[in-house]
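Heads up, one of the protein chains got dropped from this complex, but the rest are sitting where they should.
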Amino acid sequence: MSLTPEQQAEIAASRAARHETRRPTVPALEEILFQPLPVLDHGFVRVTDYMGDDAAIVQAARVSYGAGTKRVREDAGLINYLMRHRHTTPFEMCEIKFHVKLPIFVARQWIRHRTANVNEYSARYSILDREFYIPAPEHLAAQAASNRQGRGEALTGEEAGRVLDILRTDAERTYAHYLEMLNEPEGGGPPLDPARQGLARELARMNLTLATYTQWYWKIDLHNLFHFLSLRADPHAQYEIRAYASAMMETVKRWVPLAFAAFEEYALGGARLSATGLKVVRRMLAGETVTQEGSGLSRREWRELMATLGREG
Amino acid sequence: MSLTPEQQAEIAASRAARHETRRPTVPALEEILFQPLPVLDHGFVRVTDYMGDDAAIVQAARVSYGAGTKRVREDAGLINYLMRHRHTTPFEMCEIKFHVKLPIFVARQWIRHRTANVNEYSARYSILDREFYIPAPEHLAAQAASNRQGRGEALTGEEAGRVLDILRTDAERTYAHYLEMLNEPEGGGPPLDPARQGLARELARMNLTLATYTQWYWKIDLHNLFHFLSLRADPHAQYEIRAYASAMMETVKRWVPLAFAAFEEYALGGARLSATGLKVVRRMLAGETVTQEGSGLSRREWRELMATLGREG
Amino acid sequence: MSLTPEQQAEIAASRAARHETRRPTVPALEEILFQPLPVLDHGFVRVTDYMGDDAAIVQAARVSYGAGTKRVREDAGLINYLMRHRHTTPFEMCEIKFHVKLPIFVARQWIRHRTANVNEYSARYSILDREFYIPAPEHLAAQAASNRQGRGEALTGEEAGRVLDILRTDAERTYAHYLEMLNEPEGGGPPLDPARQGLARELARMNLTLATYTQWYWKIDLHNLFHFLSLRADPHAQYEIRAYASAMMETVKRWVPLAFAAFEEYALGGARLSATGLKVVRRMLAGETVTQEGSGLSRREWRELMATLGREG
Partner (left out) sequence: MSLTPEQQAEIAASRAARHETRRPTVPALEEILFQPLPVLDHGFVRVTDYMGDDAAIVQAARVSYGAGTKRVREDAGLINYLMRHRHTTPFEMCEIKFHVKLPIFVARQWIRHRTANVNEYSARYSILDREFYIPAPEHLAAQAASNRQGRGEALTGEEAGRVLDILRTDAERTYAHYLEMLNEPEGGGPPLDPARQGLARELARMNLTLATYTQWYWKIDLHNLFHFLSLRADPHAQYEIRAYASAMMETVKRWVPLAFAAFEEYALGGARLSATGLKVVRRMLAGETVTQEGSGLSRREWRELMATLGREG
């Protein structure tokens, strides 16, 4: 993660400020407010604002379910109940804003979540920085043989070296050509060659690769953030976006610890059984020996079910 | 507006609290935080939380348009520019939460705005209070003769008296029957008649009229709030929802004064001209005398255009 | 369900029409197109348009996952895979439009689903019909003793009679007063009393009860429809909205039989286990005798888990 001195000063100033408010605050989150948490080689995530806390969820649930629920349940019990029964609207009462720096190919996956507010750095107006994602050697994965979507072991030896060399060289060369076409230095400035006009920024950017870093402000409510995290912190998600999801989970844990624990218990952890899978479990619990052939499940689903149940397939 | 002593105590406690935060605060809004602003006979609007301020809009715009815009424009100029050119995403970086008490027929119009988060008091779980909207005499409007959607002058004399009598009596009677069917007193408690079981709350509620008050938490971002206000503060909106929009505008003015001024200048105020309407204005400015017949506009559109231009039709 | 002769003629005309199209069609759904399916005492659901079919889901998945998936899986297998792994976007490629007649208190629950397009009959402009929901005797449920949200057995005898009497009488009386205040007959027409002006429609409607029927066009994509159905066809949903969900399920089954089967297998059927619940199942499968006390589950969650597993708690 690389911050300019200017950015460092801005963050320090924000962190030094102290205001008085009647709004609820969350000291554990305030502790890390504005602070960039490093992700990948040049990326970061930082929380720049938030609204609400665990108590806001409880309060919203109580207006919904009326005076009737008052004091009957403890807060944690109520939040668990809401999560278990998919009463999602009280979680929407909390909102958080992140500043994220991320490679463009990650941004393209991320933006598919439509229920957030976004302001991205615009390469129509401004010049992108000379920063590209180059995977660490242990993440330079081969294509999985069995699974089109997955990764195998990390490449090694000569093949790894060649790949890293290509990624670095192509990123550097296309970026250098980007500046040459713009006829401007990185960060903007007087023309490199006064005799040339320079290509429009909105066109020159198309010479950059998808490994180039961009940045945005991203604001979302807690319910939709949980949905994002449940998909993007999942082992099936691409490693690079998972790295962002992991960093964000740490901030959510600080912010709404009760809701986060409920999310782990009922959404992230546990398992979903299909109708047929549930029948298999019932039969096994009744003492029957069930085989894949007699289960009604495909081989793939059988394997997945056995893995869920912690049994040899 | 009627608050129970319990609610008054809760509001006082919230207002008395002071927390320290690194987040930006808006003192003018903090002043009225949690305070109910009366609307109609028993309703209110109160701000219970907020996130962001004018500076958050500017900051988001600057990440979008890059370092290039830094210090080139003053904040107010930049916010005006964004509003004028429909760059709406920076306004989405601000979020506000209201607690609203409102008649059900108003709630039904309001909920059509889908881009907000809502938690409504649930009459499946709890008993609704004995509160109904009865229009003040000056709002007891006759059906407009010319316009199906509009209101005419207020009813007077015997007709007004009869209408008020019906509204009051029917609301009271249906509410009394609601409690009788529930077999419970207002606010809940031991059965009115121990020999009866009581109808399920989720069914009994259907005996109430649309004048009955409900309440909800309603959370929305500033861009979508402006859209809501531009439709609901409009003279074509029904008076009762306009009353809520007006009260909310006062809170928005305190919260984001620059954005609110831009909203008044470019959205609430001013006018939209159609392609044909614009041609008419250009001809008139060129000194031509234009008539409805020669304008290409229907009579109705001609009348609307002349009103916009402040001229006799 | 009561249709005016005019509505019956319109439906018959729509059903008689035959057009030629290059778009995919679904004959099983065309069979019942435009036909009202009765729900509750005066309500209905009817499909008035649709777009896409099972093949559209497969096609969208194949553009996403590329030529690689072509012919490797059968359509049904691919659709099951998408549903199982929450790849929801291909299901969004199908769209359906319903015309629904429903009591206002049901409409108020329904409208909380924000990801649909709605055009509702407006009582600001037009006069509502004299139609109210009166529960059939077997649905006149008592309040559940154990559960604030639930229903108990149906009321019987004198109490049932009294409740039905109240519901009918109050609905009739408030409706009669509604017309009196409007100074218009049902369906519109010359003033009842030429000496009176009539209250504005937008005000008079508030005298109606929540049992009054309204109607709307409701358009939604298949993914969001499945979400709606999974919540509203659930046994925890109020009976009256469940009745609509059931009728709609029949239409979806005709429309996209493969997707509907996947929805039943992976979403409606089966079960979600919490992290702790899964541990319990694993221990039981390993032969251990687990009790609630040693399970880490609350009594309520234990009871729910045992019910899921088909075992005595």
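Note that the chains are named A, B and C in the order they appear, and that numbering of residues resets to 1 at the start of each chain.
As a convention for this text, a residue touches a chain if its C-beta (ideal position, glycine included) is under 8 Å from a C-beta of that chain, and two chains touch if they have at least 3 such contacts.
Nothing here was measured: the structure is a model prediction, and the numbers come from that model.
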Self-check item: Among C:A61, C:L208 or C:V290, residue touching the chain not depicted
Solution: C:A61
Quiz item: Of the residues A:P24, A:G43, A:P135 or A:G277, which one touches the chain left out of the display?
Solution: A:P135
Quiz item: Which residue from C:S122, C:S246 or C:S298 sits in contact with the chain not drawn here?
Solution: C:S122
Quiz prompt | Absent chain, residues of subunit B that touch it | solution = 65, 68-69, 77, 84-86, 89, 112, 148-149, 231, 236, 264-266, 268-278, 281-282, 284-285, 298, 301, 308-311
Exercise. Identify the residues of subunit C touching the omitted chain, counting contacts across the whole complex.
Key: 14-15, 17-25, 30, 33-34, 49-52, 56, 59-61, 63-69, 89-90, 92-93, 95, 97, 99, 117-122, 125-127, 187-188, 215-217, 219, 221
Quiz prompt | For subunit A, residues in touch with the removed chain | solution = 103-105, 107-108, 111-112, 114-115, 118, 124-126, 133, 135, 140-144, 148-152, 155, 159, 162-163, 166-167, 170-171, 173-174, 177, 180-182, 196-203, 205-211, 238
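Note that in this section only the chains that are shown with their structure count from here on.
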Quiz item: Approximately how many whole Å separate the CA-defined centres of subunit B and subunit C?
Solution: 29
Quiz item: Could you state the distance in Å from the CA-based centre of subunit A to that of subunit B?
Solution: 35
Self-check item: Residues of subunit A touching at least two other chains
Solution: 65, 68-69, 89
